[in-house]
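Omission of a single protein chain aside, the complex is shown with its protein chains in their original locations.
We call the chains A and B, going by the order they appear; numbering starts again at 1 in every chain.
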Amino acid sequence: MELIAIAFGAIFVNNVVLKQFYGLCPFLGVSTKKSSALSMGAAVTFVITLSAIIAHLLYTLVLEPYDITYLSTIVFILVIASFVQLVEMFIKRFSAPLYSALGVYLPLITTNCAVLGVAIDATVNKTKIFGDLDPTVLHVAIYAFGISIGYALVIFLFSAIREEMDAYPIKKNWEGIPIALITAFIMAMIFVGFGGIV
Amino acid sequence: MAKQKSLKSVFSAGLFKQNPVFVQFLGMCPTLAVTGSVENALGMGAGVVFVLVVANFVVSLIRNYVPREVRIPIYIVIIASLVTILEMFMKAFVPDLAASLGTFLSLIVVNCLILGRAEAFASNNKPLSSIFDGLGMALGFTGGLVLIAFFRELLGAGTVLGMQIIPADYQISILVQAAGAFLVFGILVSQVNKIRLARMSESEVA
Partner (left out) sequence: MRHLKIVFTLMIVVVLSSVGVFAVEQITTPIIEQAQFEAENAALFEVFPALESSDDLTPEEGLDLEGTTITQVIEIDGKGYIYTAQFQGFQSQIKYMIGVDLEGTITGYQTLEQGDTPGYGAKIADPLFSNQFAGEALSSVGAGEFDGIAGATITTGGFTGSIQKLADFHDATFAGGGGGGEETDPREEITSEGASFTDVTGDYDISGTPITKVEMVNDDEAVIYHVTFEGWQPDASYIIAFDLETHDVLGFRVIEHNETTGIGSLIAEDDFMAQFDGLAHNDALNGNIDSVSGATAPVTLSGLRDSLNEVTLFHQTYFGGGESDEEKLERLIGETFPSENSELREDVTADYPANESILNIFDIYNDDAERIGVVYYAEVLGNSYGDVADIKLLLVVEEGSIMSDVILFDDNETPSIFELNNLLNYHIAHYLTFLAPDEAALSAAYPDAVSFDSVYGDYPYSADILNVFEAKDESDNVLGYVYYAVASGFGGDITFTWGVDNAGITKQLSIVSHGESWNNAYPYSEDPVAGIFPNTSWLDQFEETDLSSINVGDIDDVAGVSTTTGGMKEAFAYIIEYHETNVGGAN
């Protein structure tokens, strides 16, 4: 039950994009096509989940015992950077079309706030997420996976909406980012409703 | 394009023409997350000024000694160290602000703006102009944040920097919530675009 609550909260209530504003650059930049949104979602899910687990292990086994938690930010960003490098190599090797679709944003997955944000929230700021519960690796994994699914879900829905939107005329100054933001606003309003369920 | 732009143009580029918030859409996470109040926006802005200026300066200093292959990791280490230093200073001297910025303080590390400027400008320019670039970009970023925060706080909570201006009954509290950030930002961007489009057509005509 606890794990379900964590997962539900992570996917809907505390939706990483619409509520916590993590990972907005790729959200607005990449999500113009459903296919690339899905790929991005998959890549981010992989990176977020694994880096959160690694961050949690590093934090509880190294940083906390040696009382150097102030180094968290540096340590985590390096871990994440290495990971992103891996994913980038992986995609480049196995899916050239996907690689070209993600374009400039793929290297910037390193600087995707969602990845570092989740890692930090699950460790340094764990009371914000888990309350009094001292999270185990399983809790962190579920949380990070939930967050990623929430990210993938929103980014996919959003790209679907934007694809449809392309068919309609929009005033010049509202094109692109502005209309995307208004769309995000409406989606965020809808997601606020999930808060009532928990 | 001139090989070495004047410091003034470097500085003002970040403030207006290349404004990171409204034109480049860099560092959008904090743009939306911390603009619930002007105070937070200013705090985040100050943090970004510090990190961006120092990072640009350091990156520019070492630009000729850094092997290309590892430049990104090195930039990240530098930026992360600066952010850690900033975090510790803010927690020590302005703990309330540090608490309200929360994770976003740490997330300055991954603010696309900072790594972006290090990569795009500081790694190719002299230290002094890198400083000006950083200052211009950071102030432009701060200005953008404050502008959004001003509308959100004023209309959403009826206050500016904590001073009550609009009575409680006439506030649109959705604006200080997460969703409202998108709305205000979207409207502001559309208006900035309008101005830019008007300018562009003027220059075309001219």
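Basically, contacts are C-beta pairs under 8 Å (C-beta built on N, C-alpha and C of every residue); 3 or more make two chains touch, one makes a residue touch a chain.
Note that the structure is predicted; figures quoted are calculated from it, not measured.
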{"item": "Given B:18, B:171 or B:191, the one touching the chain that is not displayed", "value": "B:171"}
{"item": "Residue of A:35, A:82, A:100 or A:127 touching the missing chain in the full complex", "value": "A:127"}
{"item": "Sole contact to the chain not displayed, among A:19, A:56 or A:139", "value": "A:19"}
{"item": "Among B:24, B:81 or B:142, the residue in touch with the chain that has been omitted", "value": "B:81"}
{"item": "On chain A, residues whose C-beta touches the chain left out of the figure", "value": "13-14, 19, 70-71, 74, 127-129, 131-132, 192, 195-196, 198"}
{"item": "For chain B, the residues touching the chain missing from this view", "value": "36, 62, 65-67, 69-70, 73-74, 77-78, 80-81, 84-85, 88-89, 91-93, 95, 156-157, 171, 173, 176-177"}
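We take it that only the chains that are shown with their structure count from here on.
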{"item": "Chain B-touching residues of chain A, taken from the complex the two chains share", "value": "18-25, 28-29, 70-74, 77-78, 81, 107-108, 110-113, 115-117, 120-121, 124-125, 128, 171-175, 177-182, 184-185, 188-189, 191-192"}
{"item": "Chain A partner contacts - residues on chain B that touch it in the complex", "value": "25-33, 72-73, 76-77, 80-81, 83-84, 87-88, 102-103, 106-107, 109-112, 115, 174, 177-183, 185-187, 189-191, 193-194, 197"}
